[in-house]
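Our next item is chain A:
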Amino acid sequence: MTIVFAIFLLTMLVITAVAIVQSSNLFVSVMLTSIFSLLMSTNFFVLDAADVALTEAAVGAGITTVIFLSALALTATQEKPNRSGRGIALIVVGLTASLIIYATFDKPRLGDPDAPVHQHVAPYYLDNTMEQMGFPNVVTAVLSSYRGYDTLGEVFVVFAACIGVLFILDARTGTGPKYVTRKMTGLRHHLIPQVVGRILVPFIVLFGLYVQFHGEYGPGGGFQAGAIIATAFILYSLLEGEQAALRAVPRSAQLGLVICGALMFGMVGVLCMIMGGEFLDYSVLMENPVTARQIGIIVIEAGVGMAVCGAMLSIFHAFAARSAEDTDEAV
Partner candidate 1 sequence: MSPQLAIMLALVVPLVGAALIAITGRLHDNLRETVTLITATLLAVIVWSLVPLILDGERPEVTLLQVMPGIDIGFRVEPLGMLFATLASSLWIINSIYSIGYMRGNKEKNQTRFYICFALAITATMGLAFSANLFTLFLFYELLTLSTYPLVAHKGDAGTVKSARVYLGVLLSTSIALLLTAIIWTYHVAGSGDFVLGGILRGLMDPASVGLLLALFVFGVGKAAIMPVHRWLPAAMVAPTPVSALLHAVAVVKAGVFTITKVIVYIFGADYLFSLPQSGWLVYLAAFTIISASLVALRQTNLKRLLAYSTIAQLSYVIMAAAILKPMAEIGAAVHMVAHAFGKITLFFAAGAIYVAAKKTDIAQLRGIGRRMPWTMAAFSIGALSMIGVPPTAGFVSKWYILGGALQAGHYVAIFTIIASTVLNAAYFLPIVYMAWFEKEDTSINTNTSVIKEHGEAPLLMVLALTITAALTIGFFFFNGTVIELEKQIVPRLDSS
Partner candidate 2 sequence: MDFAQHLPALQVIVPLLAAPLIVLLQPRGFAWAATTATAFFSFAVSIAIAVRILAGDILRYEMGGWFAPIGIELRVDAFSAIVLLIISGAAAISLIAARNSINQQIEDHRQPLFFAAWLLAIAGLVGMVVTADAFNIFVFMEISSLAGYILIAGGPDRRTLPAVFKYLIIGTIGATFYLIGVGMIYMMTGTLNLEDMAQRVVGIEDQRPILVAAAFVFIGLALKAALFPLHVWLPNAYTHAPHMVTVFLAACGTKVAVYVLLRFQFSIFQSFGEHLLQFALFLMPLALLGIIVASLVAMFEGHLKRMLAFSSVAQIGYILMGASLMSDSGITASTLHMFNHALTKGALFLAVAKFATQYADLRIDSLKSAARSMPLTSFAFVIAGLSLIGVPGTAGFISKWQLIMAIMETGNMGFIMVAIVVISSLIAVGYIWRVIETLYAIPTDDLPDDAADVSVKPEKIDMLLIALIFTVAMNIYFGLVPGLPLTLAELSSKILLKVEF
């Protein structure tokens, strides 16, 4: 059954991808990218990766599309025809493809339970998570404790992207006069989206928080939650315009969220060191190591959520704050 699904979805993926590359209208490409992302996410879900599917949905279909669109609004929507370089590209691509296909034949079949990946490290996680962490979602356990250091790194990748976009787009942190002069935006003239959106926003936020705090029990966690909550705020700013959105969540607060989130994660680790453990060894925080780990994980997941949410918002606003008018005079 799974295989049938998978084949169906995968074929659609390929078709979509071809369409994305073929289309000369960037706008269409971006919209198709969102389909691509949805398909990918469904595919992940079919392949038993619920957490990843949720992330891909929230990040890929939601945020990425929005950021792409906001960038498109500032640049161009039409790709100019250009045929140079195809030969080389095809050669390079062909070589790489044959390399990968060559590799395929010794790979374990999809779903093969005897594959090496299922024999070595992973069983430890599956066997011990309940005992060592006290909650069922193994992905969250690996993410936040066994490989918590990776996650820390990832938070800082997001942080880097955030400051990078702010730096490159030279968006001031804090509300400077330059950014208030923007002409009115938003969909406030569209009654239906506005009203529905206003109803929806709190529920998205609540759902995001739910995802945030149930990461230990079901698919979810800081990343997904951060992305979902950010989506809520983005929806709000789409509806009400930049200014209103910035009034509700000022730039400083966005950046503050990123910084606090990142620091929160880091400080928990440092606290563990101070308490006599290794970095990010939550078990030393309290007497009962299982409870201690749970508390530690809740805190760091909150940090992750804050950081991702703040970063996505900052990035979005950095793009959104540059109107097309600014573009023209800066040339």
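Selection rule: all candidates are chains of the complex that A comes from, given by their letters.
What we mean here is this: a contact is a pair of C-beta atoms (placed from the backbone, for glycine too) under 8 Å apart; a residue touches a chain by one contact, two chains touch by 3 or more; residues count from 1.
In this text, all values refer to a predicted model and were calculated from it rather than measured experimentally.
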This complex places chain A in touch with one candidate of 1 or 2, number 2
Chain A residues touching candidate 2 in their complex are 99-100, 102-108, 115-122, 124-125, 145-150, 152-154, 156-157, 159-161, 163-164, 166-168, 170, 172-173, 255-256, 258-259, 262-263, 266-267, 269-270, 273, 276-284
